[in-house]
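Removed: one protein chain of the complex. Kept in place: all other protein chains.
And now, chain A:
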Amino acid sequence: MHGFRRLIEVGLSIWLLGFALLAPAQAQFRVEVAGVGLTQVPFSIAPFRGETGVPQKISAIVLADLERSGQFRNVALKVDALDESARPDLGAWRQAGSDALIAGSVTRIADGRYDVRFRLWDVVAGKDLGGQSFLVTAADLRLSAHRVADYVYEQLTGEKGVFSTRIAYVTKTDQRHSLWVADADGEAAQPALSSPEPIISPTWSPDGRQLAYVSFESRRPVVYIHEVSTGRRRLVASFRGSNSAPAWSPDGRFLAVTLSRDGGSQLYTLDLNNLAAEPVRLTRSNGIDTEPTYSADGRFIYFVSDRGGSPQIYRLPAKGGNPERVTFTGTYNISPALSADGRWLAYISRINGEFKLQVMELASGAVTSLTSTVSDENPSFAPNSRLLLYATKQNDREALMTTTLDGAIKARLSGQGGDIREPDWGPFVGGIGGGAASASSAEVQGSVQR
């Protein structure tokens, strides 16, 4: 009970303050793939012609992306010169056991931008699977590499890739709390907010342009909505008591929040088009109701409540109604996350004192435990519903991890030892350029604003 209150209540701040780990100002991440999947596509990628003189090594980024997805296995082959215009002898690659081949080039053009091109071959069928080219600034080189990986992923699996999406997370360095926006591989992080007081529960808007989060900068938890590209923000919930756990409705019109303005912590919705209106109260329980999250179809809000004596996950119609309990295994289930395809519910379960990431197939109610770590937190799904992002401790170090839904492939998005938590995976985003890739920072100086 105590742990639960501590975790989900305002107490979060105290809990977070308890971490005195050092994080580098900008964490450098590395992918570590552990575990072996059974049905991985063996593929090869040639170094992109001309990429050695370029700030980003495109082929290495594509390689890491594909490996991290768990659906691809690299067959490293030594090649000298191969680019998108080559006519490779696919027979040789077939013999080497590779099913797909990627080659490309990076060229700096007159205006200083880069021309990134690539082509994909199906080695087995001896077929050209097409290619693309991007004209990008140096800042968008990584994004173009992710787009290459997305293309390859979609051609070979038939599903959309998530490599060009973004994630948000929070770090704490000395007494600075920072909210970061990074590529889906954890790299190229840019600060969106920095504050001497804790920042928690960042969550992406459905259009990927805004983040809602809880900030303690005014010494008490209030909810902000922050436009990532400009750094502009609005205070959306600052009621008496605590304001926490924001969650966007899929249409972006409503924000579900936990407020304690009427006594205990209960769920409310805010109409983002009419913030002057009274929040609509969704739950009335004797317990604590918190951690709301919308189902992808917007019909339900899943949340955590201890109304039944122990924290469990419930769901209720998004417009209000009778809650229905969803989790029945164990006595402690928190932090619900729903997949965009509506099939899966991920959550954290305390089992023998260990906090473990679980995934439930909603149709059958079958639950699978995904990790061997013991301090898992804050799961969120990739927008293609194939990967889960979560925070955990590995070898006593804070880490962000991704895992496939069968738990077979895990990748660590890890800093050089730092306090990294509260990750949230953003939605699919639009095309390249237009500054979509960068975040603008807002700095909170001192402790009291507004």
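Convention: a residue touches a chain if its C-beta (ideal position, glycine included) is under 8 Å from a C-beta of that chain, and two chains touch if they have at least 3 such contacts; residues count from 1.
Please note the rule applied: contacts and distances are computed from a predicted model.
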Candidate names "Cysteine synthase/rhodanese-related sulfurtransferase", "Cell division coordinator CpoB", "Peptide/nickel transport system substrate-binding protein" or "HAD-IIIC family phosphatase"; UniProt protein name, chain not shown: "Cell division coordinator CpoB"
Touch criterion as defined above, residue of A:G112, A:G158, A:G309 or A:G353 at the omitted chain: A:G309
Which residue of A:R284, A:R299 or A:R325 touches the chain not shown here: A:R325
Touching residue (missing chain; options A:P88, A:G287, A:G320 or A:G342): A:G287
Interface with the unshown chain - residue positions in chain A: 286-287, 306-310, 312, 325, 328
